[in-house]
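Below is one structure. I have some questions about it.
Complex shown without one protein chain; remaining protein chains in place.
And then subunit A:
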């Protein structure tokens, strides 16, 4: 018998055991064998940061239909696609975001603008307007999408500015010059909540999502007021330097409330400690008109008078992601979708726009390998963010010229103010005036 030596081909060594498995690799894990590991990783991080910018295409699409500015947007709880929008023309449109179609179109739902929208239980929609009416609509998909008749109508005494539904009970709250709690089954408000000295308009009211009996409202008297329907009282009120335009309760941190202020900033407050905000988010160059938390509670979106949409990370007060287009006008409403992947904004140009929450995210199916590569890139970017070049690329934002100029001007003004303050302090008697922390300037008084 002649022994023949052949080249051995053992597929188990270099091929995956099963179709889905990763390819087995053989490598030397001794760090001494890889003297250039660091250099290579840095290079990869640099490339990842560049790719991130290269593939940053956040705009997904626009939902048309309104003939005037979109004032208000709301998403249906527990649904990914159903979104309602209300406009200054008094029309309400129910969109299917994933198909980009209208489910319902209600022309002239209100006289004047639709100031508030929210979904009630059982696929119904509540809308309120400046015509002092609250209307309950059927929001289920039907053949005739333009049916006009409301299911119910709740008359009010003054123009409504905002409406919000209780998370589980058939209750909703409206904001006019007072905050009222309504029962869906009753035609009149079941209770009025108001802070005794409050005389101004309440611009917005929101139920807390987790602590469901707690409400917050903001008013044109520069206040934020906290209510509880269990105690039936307006419990506490803070007066700030500037009035707020929108508020949102955090879905994951139930004590946190986010206020979009007229002074270009956003503030988060902890309702247990209202004296100072927990964070200040600076970035907009004009009043912030709307804000909404991501369902994760770790991000939020804000739309501003400066025609930009910004996406912030919770606890990181600067350098938000900035979205803008040439045609988008002042952003009056912005919401996150329920899966935290998309952002919807309604603006003065009458469009509802869909954006990706992460600009360079790839839509569609992602294989396991690709996911691993993406995660690796993200890790690298995070690890090397302190590197000069990588950090610079990551920090870089392209802004429309007016926004850029406004930001520059604002920075100059603030710097000048700071310098002036510094000089003033320098020339007063020592210890007479101390620098005031920025967070302590926000709230003027806390009223009990």
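In this text, a residue touches a chain if its C-beta (ideal position, glycine included) is under 8 Å from a C-beta of that chain, and two chains touch if they have at least 3 such contacts; residues count from 1.
Criterion: contacts and distances are computed from a predicted model.
Visitor: Missing chain, UniProt name, options "Phosphatidylinositol glycan anchor biosynthesis class U protein", "Small-subunit processome", "Large ribosomal subunit protein mL40" or "BUB1 N-terminal domain-containing protein": which is it?
Guide: Checked against "Phosphatidylinositol glycan anchor biosynthesis class U protein", "Small-subunit processome", "Large ribosomal subunit protein mL40" or "BUB1 N-terminal domain-containing protein": the hidden chain maps to "Small-subunit processome".
Visitor: For the chain left out of this view, which of A:14, A:101 or A:233 touches it?
Guide: A:233
Visitor: Which candidate, A:92, A:134, A:338 or A:393, sits in contact with the chain we can't see?
Guide: Within the whole complex, the residue contacting the unshown chain is A:338.
Visitor: Given the contact definition stated above, which residue among A:383, A:423 or A:441 touches the chain not shown here?
Guide: Of the listed residues, the one touching the omitted chain is A:383.
Visitor: Hey, which of A:44, A:397 or A:410 is the one touching the hidden chain?
Guide: Of the listed residues, the one touching the omitted chain is A:44.
Visitor: Give me the subunit A residues in contact with the hidden chain, please.
Guide: Contact residues on subunit A toward the absent chain are 22, 25, 27, 29, 31, 34, 37-42, 44, 77-80, 167, 191-192, 196, 209-211, 214, 226, 228, 230-236, 251-255, 271-272, 295-298, 338-341, 372, 375-376, 378-380, 383, 386-389, 448.
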